[in-house]
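Apart from one protein chain that is not included, each protein chain of the complex appears where it belongs.
Moving on to subunit A:
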């Protein structure tokens, strides 16, 4: 018996097929629960709207059409919001990645005047927070309320990302600290020529996680923005859900029960708009997702410390 197990460590497991079956099924069910909602939104956004608004599309799309996407893309507010979201995601990510790389590198420069004080001053900010109202009042004073820069500027300096870059640089090369002092090479040149290339893995992690954060961010629009032209996609989606919900209630009140929202297959309804926009908002996440998975473990450190 013992010898048998020594030869094949897995033999122990073959003895309890019940466990294996239960284990597989539980994971399978949970995975389906995680997947299905996205699938549901997708098949409904491409099915006939009269079928989807009466909840007939459950497993497979029927009477497939892409009118919803064509029509939704013509909603002006939505396109503006898409530009805003793309802008904040790209510019915001580039800014914070460059700033994190630069500051992370600079804080490894032992020669810097009072380096430790500045570093501590930065790190401590992770652990306190003035609160919503003081932040709002500051933004108002800086005239950032209802400006697109409110999405970008406050998010540039991220202490945890800087710590990541700093420890990364320290872990791979001590000589970098001196590199900047070598005669002839300016600090910026060293940063550009040496630091940026070698910190690429950690910068990729930071980039991906800040991009997802920027894309998903909703609260800042809610608090600082009242100008419709500056709404982010997430916020617009939220208004569409509310509209869909209000109309669903109205219909229920006037017809007694939920009835078809759409007379013809391609007529837009608030629900079809809400589902279609949801899919549009998810698509970028799904697109970067495969690249993403490599950085998960590093990324979770970011998540856990930031709380």
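We take it that contacts are C-beta pairs under 8 Å (C-beta built on N, C-alpha and C of every residue); 3 or more make two chains touch, one makes a residue touch a chain; residues count from 1.
Rule of thumb we're sticking to: contacts and distances are computed from a predicted model.
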item	value
Options "Multiple sugar transport system permease protein", "Spore germination protein KC", "Tryptophan synthase alpha chain" or "NADH-quinone oxidoreductase subunit A": UniProt name of the undisplayed chain	"Multiple sugar transport system permease protein"
Contact residue for the chain not shown (choose from A:50, A:89, A:161 or A:234)	A:234
Chain not shown: contacting residue from A:106, A:148, A:164 or A:206	A:106
Where the unshown chain meets subunit A, residue by residue	2, 5-6, 9-10, 12-13, 16, 19, 23-24, 26-28, 30-31, 33-35, 37-38, 40-41, 44, 53-56, 58, 99, 102-103, 106-107, 109, 111-115, 118, 121-122, 125, 127-138, 142, 153-154, 156-157, 181, 187, 212, 215-219, 222-223, 234-235, 237-238, 241, 244-245, 248-249, 251-252, 257-258, 261, 271, 274-275, 278, 281-282, 285-286, 289, 292-293, 296-297, 300, 303-305, 307
